[in-house]
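Here is the structure we will look at, set down as structure tokens.
For this depiction, one protein chain was excluded, whereas all remaining protein chains were kept in their positions.
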């Protein structure tokens, strides 16, 4: 049994009817739905509730994190509203083994930047067709994925992506106007595995695509820790010195 | 003083007048011309002489290699005609510190495949516009190069490029039809530095472009060995056990 | 079901009674014995048969390799007797996904050097106590292994180990006389996963140690291919161009 926690800002969904139309249970709800199965148990937490009320702790507690094998993060415009204490607590759990998947605009979340140690800036532009090339087909996250995936419309994310050199690059995204992006990258930070995956702008139904779902499912399986109990690998958890 | 040896098959230039028209001194002659300067001394060697006679040793001797800081390799259709003895001798010198630059279709040379340990296969197609993105602008090989370089017409080389993970990727090439390629990559093998650079099909005047020349000049400077005498770093050179 | 093929020179065992005493079924027999279980089927092949007769093809056929998920290699003094054709055939299968585990003096096998593209030279000296530090405890190959393993007596293998930069270093070996070695390293070459593991000199009972067996079992599990049929990931297998 893999235990996944999906974080979503849940802001666009509450504010913009056209986003709600695409993701009527929120992006978190859509992700939870396709991940949930006999072997995977999914919880969701959000920065905003469905009435638009903001919760700086996002409903994230250390107890929840200790019961989480992999956290999935979707955020966009309100990264700064997640409290530093929550960020530190998650960061701590990742270093002690919890897996972490960062989707699309989560590249600018406090948590991702703290893990990377860089700005994680990139170039961007409005929607366009993207082709994602699978350059590492024997990596477990690419299992079942062919030579490329076409996304009919996607926000353009282009280089230079100001990240540390990835441990592995799995996909390169290209756009009609010749831009290019390292769209699927992995890193290890101490004992935690990290996956960044670029697709998923809120105004396109990208998380409804079967191949995108397949990759996120594979990534959950890849990122889960070797040892469920953090203490087995980090004896002084959760009091590790940061 | 950096001492460069440029190898070229010199086959297309001898056989095809349209190639000779673009490179009237051969590709090796063009490269030698733009590299030659007060600080750089360039020799050239070819598989075919200008009369079309083939020389399996390409004029390469161990004495020449010991006086070479960086070797540049251009080959295409006659990789198999370079003798194994010559390949082993160059390989040996590279491991002991000589720099090596592989241009365009040199990806399939015996020497490059021996260094990489893989097939180095790739996808390819006829001429198209390419945009080369500089994703590592603080690398010495990228000095003076802007965000990207446009090549009006180039043979398409696309992923998957079956190489070991590069130590660094410097440029990503993209094409109108959405293909993508790791176009500028570096590796270290024992004490030798290796640069692969994709541009340079024989039917286009690509080595006459200033920015391409700049990159090759930078690469020579980057690839040259720390110690000119191979014995200083490889005490049993040239008798190293392979 | 994982299908493992263990190659062993089987030379020391035939020639030297003290080695036969430690490994009375040969090193291949010992490895096969501890690997064999409900989920793992093991075949063995040897360069020398138990009568001391040499077989340059080692009993390795392409049919055997296509039915092999992971090959394990132990060789020492007779690397050159393995035919180039056999080496090329195995190399080809590894690039197309077969896993490969190289033990101890297999660092100098033709196959390992062909995959690495370097000499794979190292320093060595006679027996001494070794402590192997686990520096990557969340890597699947290290599952169940503590902070370090002590080997009471082992041949000293020391730096500089002339290999390409590993994708990951899992263990560092240290010796009483201050030498150090990258004792457990992994690489990917095209679609095949490769593990080099230094312990295992023929005159010490190292493959009888539980922790060493645990690591080799973990490595088999880690190295097995994503796709059992090579053609799924290498469409032109077994006719790939090398």
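Things to note:
Letters are used for the chains, namely A, B and C, taken in the order the chains are written, and counting of residues starts over at 1 for each.
In the analysis below, a contact is a pair of C-beta atoms (placed from the backbone, for glycine too) under 8 Å apart; a residue touches a chain by one contact, two chains touch by 3 or more.
Just so it is clear, the model here is predicted, and its values are computed rather than measured.
When the missing chain is restored to the complex, the residue among C:78, C:165 or C:214 that touches it is C:165. Of the candidate positions C:41, C:88, C:153 or C:179, contact with the hidden chain is made by C:179. Checked against the hidden chain, the listed residues C:54, C:89, C:135 or C:209 yield one contact partner: C:135.
In the complete assembly, the contact with the undisplayed chain comes from A:187, out of A:48, A:73, A:133 or A:187. On the side of subunit A, touch with the chain left out of the figure occurs at residues 95, 113-119, 121, 162, 164-165, 167, 187-190, 240-242.
Residues touching the missing chain, restricted to subunit C, are 131, 133-135, 137, 147, 159-161, 165, 168-169, 172, 174, 176, 178-180, 182 (touch as defined at the top). Along subunit B, the points of touch with the absent chain fall at residues 97, 137-138, 140, 143, 167, 188, 190-193, 225-227, 233.
In the analysis below, only the chains that are shown with their structure count from here on.
Farthest chain from subunit B, judged by C-alpha centroids: A. Subunit A and subunit C have centres, each the mean of its CA atoms, that are 37 Å apart. In terms of their C-alpha centroids, the spacing between subunit A and subunit B amounts to 39 Å.
Among the residues of subunit B, those touching two or more other chains are numbered 165.
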